[in-house]
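As you look at this complex, bear in mind that one protein chain is not there, while each of the others sits in place.
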Amino acid sequence: MEITEELIKHVAELSRLEFSDDEVETYTKQMDSIINMANELSEVDTEGVEETVQVVDRDTVFREDKPEHWQGQNRETLMENVPEKANGFIKVPVIIEKDDNE
Amino acid sequence: MNFKSTIGLEVHFELKTKSKIFSPSPVSYGAKPNTETNVIDWAMPGVLPMVNKDVYRLGIMVALATNAHVLPTTHFDRKNYFYPDNPKAYQITQFFQPLARDGYIEVEVNGKKKRIGIHEMHIEEDAGKNTHGTNGFSYVDLNRQGVPLLEVVSEPDMETPEEAYAYLEKLRKIVQFTGASDVKMEEGSMRVDTNISIRPAGQKELGTKVEMKNLNSFDHVRRSLAYEQKRQEQVLLSGGRIQVSTRRFDEATGKTVLERVKEGAADYRYFPEPDIAPDHISQEWIDEIAKTLPKSAYERYDDYVNKFGIKPYDANVLLQTKESSDFFDAAVAAGADPTLAANWMNTQVNGYLNDNRVELADVKLTPENLAKMIELIKDGTISSKIAKKVFAETIENGTDPKKYVEEKGMVQLSDLSVLEPMVKKVVDNNPQSVEDFKNGKDRAIGFLVGQIMKETRGKANPKVVNKLLNKELASR
Partner (left out) sequence: MNYLNETIDSLNKKLASGELSAEDLAKATTENIKETDKKLNAWITVEDDAKPAENLNFAKNKLAGIPIAIKDNIVTNGVKTTAASHILDNFMPMYDATVITKLKDAQATFVGKTNMDEFAMGSSTEHSYFGATHNPWNLDKVPGGSSGGSAAAVAGGQVVAALGSDTGGSIRQPAAFNGIFGIKPTYGRVSRWGLIAFASSLDQIGVMTKRVKDSAEVLNVIAGGDEHDSTVSTREVPDFTKFIGQDVKGLRVAVPKEYMDAVSGEMREVIQKQIDTLKDAGAIINEVSLPHTKYVVPTYYIVASSEASSNLQRYDGIRYGYRAKDAKNLLDVYLKSRSEGFGTEVKRRIMLGSFALSAGSYDKFFRQAAKVRTLICNDFEKIFAENDVIVGPTTTEPAFGIGEEVSDPIKMYNNDILTISANLAGIPAASVPAGLVDGMPVGLQVMAKRFDEGSVFRVADFIERSNKFYEKTPTAMED
């Protein structure tokens, strides 16, 4: 798989990152060598092998449906770090591009 | 040229839990912005999700009610996208191993029965809410973030807007009667997205899909699909090409409007959620839930009409909501005569709710009290006139009808030892009426009943009085 500047720009967009032209060039080169290394994984015969996505000794961990307000976590404390707020809302500049879920 | 339409529906239901799917924050409506939240809902650094058991329970109920197969092992996945109402910038959903697959429901359109397949259903979290201001800013409220959702994805089995409408009606009724969701479109506890493609009759491969999101009502679903059918036909007939796109229904014009053309599929970078262990759903648990599954509206209809002898129209009114049907069932279980209970529910109770713009859950009337009141009417303790007063009292204040009637001295007078002498006396005092009666004037009886009512301040049981008067007059 060839890592092109186009691809890097596309992945940057997915990641909500922006890069200067120089950076795109550097990342393209670096990603190319990283992906080259990752390509080695194709050598491994994984026919019929299950995927491991976590190594846990539990399953089906549920919590009972009990509503609670956590101590010390009221709107004021939760909003202390909000860069811009108004009337109990988080304030953000106008949304000009819509994502698929809206 | 003839065209065939292929329609699929994706319906989101808010599941009726007390707390959110991954955090214990309360689920409530109309709370002040960001007050029903905690560090999990805010996606603060370092937080982890913990699954609410009831979300599964309610989801499994719907799966059972729609003949779907619950998967023995499910796993949550992450759907990645940035939006201010999506604090983690990923939604936890079930993409690879959903809750259930391969269900179906049966609908009837123009007298024709049709089975519509359900491809799969999965549980996931709702997002918060953005309010767009006019001043160049948007405002984010995270109260809704983490409210549990069940998404039911149909097979593309529908061919007409009417079938889509019938499917939605039926699905809503089914879900409503499991009690898993409030299914209110206007409050967002039921949301509908549709997709439709058309192809020339005889062509095998499906046409290009157009999506419509967040439709406000079933009627909009029907109208927008009908409009799209025509629009797409015209595009194809004029040699045009349908674009993969999302369109919006404009209520004012009744037309659909292009929102966005999709350049390839959106890339959500789904992958298994590493913060949640896999969930194994045992057959024992499914069986246990199956036992608690409430009767469906269709089973209840059968009971009402065939067992209780209630008129079909009245049965349908009772079955408008699960709440009213449950209330009725409870009243009958408490001993109420089904026909009388149905009449009271559909006239007096509904009338009261409409007049006061409240819901059954908001008033103090209990099924037990309704049953008691109906019993009092039936055994002649109170007249239907008095019953109205009793009803007003019990629905307003939750007063026990029996006690109320006794305390207020509203008990109907049926005691023969009291009424017999009274009847004699009234007939004695009104010889003219006796004469009239003998001459066949029925009005005479009415006058005499009125006299007795006057005497007893309306408490005399009219049936008994009538009987006694007839007997007395005949003996003269």
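Here the chain labels run A and B in written order, and each chain numbers its own residues starting at 1.
Rule of thumb we're sticking to: contacts are C-beta pairs under 8 Å (C-beta built on N, C-alpha and C of every residue); 3 or more make two chains touch, one makes a residue touch a chain.
These figures come from a predicted structure and were not determined experimentally.
Q: For the chain that does not appear here, which of the shown chains does it touch in the whole complex?
A: Checking the complete complex, the chain left out touches A, B.
Q: Could you tell which one of B:27, B:68 or B:140 touches the chain left off the display?
A: The missing chain is touched by B:140.
Q: On subunit A, where is the contact patch with the chain that was removed from view?
A: 1, 7-8, 10-12, 14-19, 27, 30-31, 33-35, 37-38, 40-42, 44, 46, 49-58, 61, 63, 70, 72-73, 77-78, 80-84, 90, 92-97
Q: Since one chain isn't shown, list which residues of subunit B touch it in the complete complex.
A: Spelled out for subunit B, the touching residues are 39, 42-51, 78, 80, 82, 84, 87-90, 138, 140, 264-265, 267, 269-271, 274-277.
Everything below uses one rule, namely that only the chains that are shown with their structure count from here on.
Q: What residues on subunit A touch subunit B, complex-wise?
A: By the definition above, subunit A touches subunit B via 14, 16, 51, 53-54, 56, 58-70, 73-75, 78-79, 86-95, 98-102.
Q: Give the list of subunit B residues in touch with subunit A in this complex.
A: 17-19, 24-27, 32-35, 37-39, 42, 50-56, 80-86, 91, 127, 130-133, 136-142, 260, 266-269, 271-272, 274, 276-281
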